[in-house]
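Removed from the display is one protein chain of the complex; every other protein chain stays in position.
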């Protein structure tokens, strides 16, 4: 566990290493946070939920950090307003790094005790930090990509050409009752429970993710301008969209910003940075629909984590060489896959007591479930039962599309 | 059918009869429309979808009405902005009434032909008009109730005391697969189809609606101020709520505005004008949850329409004398019951082609399903498969709460 | 004075006579008020400032009107929010008319006493009411003109062709110290005092108002698209303007909405419904500037009220046959003339005590002075010292342009 603590904490720092203090300070929209804030907030999490209740003689680094780096835990107290995080320039990156060291040492010392309560909290803290590792990348990508200067995060990324293979045939299923939710012994979030039974109707799940080439066909068929393809709320917001986020035409050719800079869109790669509204419209255009989260989870049970993950150093869904599972490729990794399922509690779900109970339950409204992890997700963070969730208009995550169809 | 046409159209006019031209013009918020607009829009619906394609030598009353009274049909064309409906003072009520007569005559003449296509469209138009009858009432209630002058819609309403009876025991169910959706021959909306199978888990559905007395206990227990009871989005909007919409304290006693004026809150009556967020928080406070729409529909199959409906002339959920069905009282009538289910398409649903296909499908995002009709709903408009839907923060409909519980 | 009371009060009612109750209820923007509100507010003014302090046994028509019809008098108390005036449908037009009769009778009875304090307050109330007569017209014009139905206020207006004459030569002045402000015995507003001395520089004031033909030349020369002509704040708001308010092209020809309906723009008529920003940009384009209010007032001293006024029943600046004064035509009537002078207090100005003191002084910020009255102004309401004022982006008043130039 100490090794994991060290590995995860160092990984966060490695992700921010290519960033200047200036980069770590900018906030480009309300949804995103400065990298400095992520570095501090993940540290605050350990200080607040591990050290404060368990360390003898605990004194906080700075009592005001309790407000400044509290994201949304009403049970802890007031929170500095999220849209203003970019207005704060203190503490500096180096002060935050010193705080990280201090908290790491405290947590490591506590872990020596072998207290299972502490271990459980640390484990939550580490998975929490892995979630923020992905946000560090998506948030800085947004900040860099909205600059007219087209700045680059790293110029040494493994943005090799996508490797094609034989197309996955997909998975066909008749009506069946399946078990959904996490039933193992390892770490999982509260929202993956309770295990419950779900009824799948006859359907077919696509073997491959929707590609950039397919998306361009949608664009060229006028997909962004045909109201009959769109949900009403989506039609409202898509009036200023004409392609996925970060795409633009250069000399008549679609290009996209990556964390390695601007490059031409590669047709065989999975499309990414599309909203639920776009995914849903695309599916309707294609005569299909998005999968339900139960359909997806059932197909993904036992799938190999052989897609592109953060460790592959592409930070872009290049379409890794990977095996089929349930007739499907890339269920895990590459891009988060929008499902048609609103993010709601599983039958019997009750949020845990205390402030940590605010982690998931209170957000179960107005969002859709995404599954499978992305090229920015740590490989050991994902599982087939993992539920991610975002509002339907959001596009700055590495979100993509796998189609499904009803069978009759 | 001619009789129904006449009955429904006259009913709309009867509902606006107590209103002055001034009352018919005011719009008190973006969600609501002036009564004049409802009178005109329902007429536009017949003109556009019945007369225009089927009447020989059709000429519109005024070609500009196509824009002015189009609510949201992109397939028909541009729409005058909804929030600005209250800025229009023409055509006058009497001009709209003349237009209504003209369109009614045209539709009646067309119906003589016995063309089933026309009949189907007229039937949609009539059910559409019944929906607007309810909106006429809820919208004018909002307009009147936000005036400092406490104006009254009608002073002769049947606001008698609620009749109590033996409490309904509720319905207990084990796991079962049930058929959901409209499977009859009569009228239904496209969103009630296809019939499909759904898996219900073991649960218990409450026999009675939540009452005002119970709601006051929630208020007095600090329910509106305890963040742990609320979804995050709900906590955001509820900061300026302290009770259901239209409630206020007079001399220390909770009163509520009704369409018949201000009166003390009656403890035995079903609570109404609460949002999904409030319903959800109340359920959590009560150690329960809201029912799913499948649980509700299964219990309500075959329920009698003996709750309070618009014909009862109370325009307030007084709690009519009524029989138990599935151990439950007031499944139909009184108040729309919030379910825990986001409004999404049934498996296999595809929106019908053409502009009429915009009726339901494109709104399947960001809303929750409500079931059962209300004291402002025409009795012959409701059925157990009927799906109503509103955003979770909305409170100006006659919306209330029935609880459910998981059984294990 | 009783005759004047009757004349002014009846005139207001005559102006609303062509309006239906629906017309009297609509509010088309925050700046405008429903005609019903004007009818009621002017009555509230007499009730609050005349009857309440002076009538024995005074009882208000409805104590809640004190809030509902209070425009902005903090000294009186709370105010119903201005942007929501259009959401109120009660009291009805006929109830307001009954209230008017009642208040008129009360005021008339009080006037019999010959109390000079009462007389002063009644006189303020009547001039206040004349201001609202103009607003009744400009507000209903806005409401009608923003409807896609192009409704007409009156179809019998005297919209005859503009009469041209020999061009006014204008007034040339060297440096001089002049007296500014109202120095007579009659009625005047507090903002016209104290009389004070002002220094005019050498300048020339144009003999004629800028015409529609000249404005079209400005449009055709790209005036609305040349940033160098515009104040920065004006450039911001003018991005969605291409002509004066209410102008649009029909078959390639500029037309304008009038209170008598749509008609082609008449080149010889004075331009109207332009903002200060447009007037200022036009002046820069023409190598000129707007006059200061002191320059204007000095030239206008003693000018005849022979322009178009409300009594001429055109309700549009048709350019009445009129005499020259100081070499200038139409100093009074036709259109309010934007000056280059921000609306600020005269030297020595102190607002009167009490709530009536809120009439003018507290608005002396962020507005520019307009002079001379318009085709919607009662002829006996205007004087050369009269100071009107609006924000620089406002266009719904009958506002126009007279140029000035510095001489060296």
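Annotations
Residue numbering begins at 1 within each chain, and the chains themselves are lettered A, B and C in the order written.
Basically, a contact is a pair of C-beta atoms (placed from the backbone, for glycine too) under 8 Å apart; a residue touches a chain by one contact, two chains touch by 3 or more.
Keep in mind that what you see is a predicted model, and the values were worked out from it rather than measured.
Seen in the complete assembly, the chain not on display touches A, C.
Touching the missing chain, out of C:96, C:159, C:198 or C:257, is residue C:198. Contact with the chain that does not appear here is found for just one residue of C:123, C:154, C:344 or C:379, C:344. In the complete complex, the hidden chain is touched by one of A:149, A:240 or A:253, namely A:149. Not every partner is drawn; the one left out touches chain A at residues 20-29, 36, 62, 64, 67-68, 80, 84, 86-93, 143-144, 146-149, 151. Within chain C, the residues in touch with the undisplayed chain are 72, 74-75, 175, 177, 196-199, 201, 227-228, 230-235, 340-342, 344, 347-348, 357-358, 362-366, 392, 406, 408.
Everything below uses one rule, namely that only the chains that are shown with their structure count from here on.
Shared contact partners of chain A and chain B, listed by label: none present. Centroid distances built from C-alpha atoms place C farthest away from chain B. Once the centre of each chain is set as its mean CA position, chain A and chain B turn out to be 38 Å apart. Our note on geometry: chain B versus chain C, Cα centroid distance of 46 Å, whole angstroms. Look at where the CA atoms of chain A average out and do the same for chain C: the two points lie 59 Å apart.
Counting partner chains per residue, chain A shows two or more touched chains at no residue at all.
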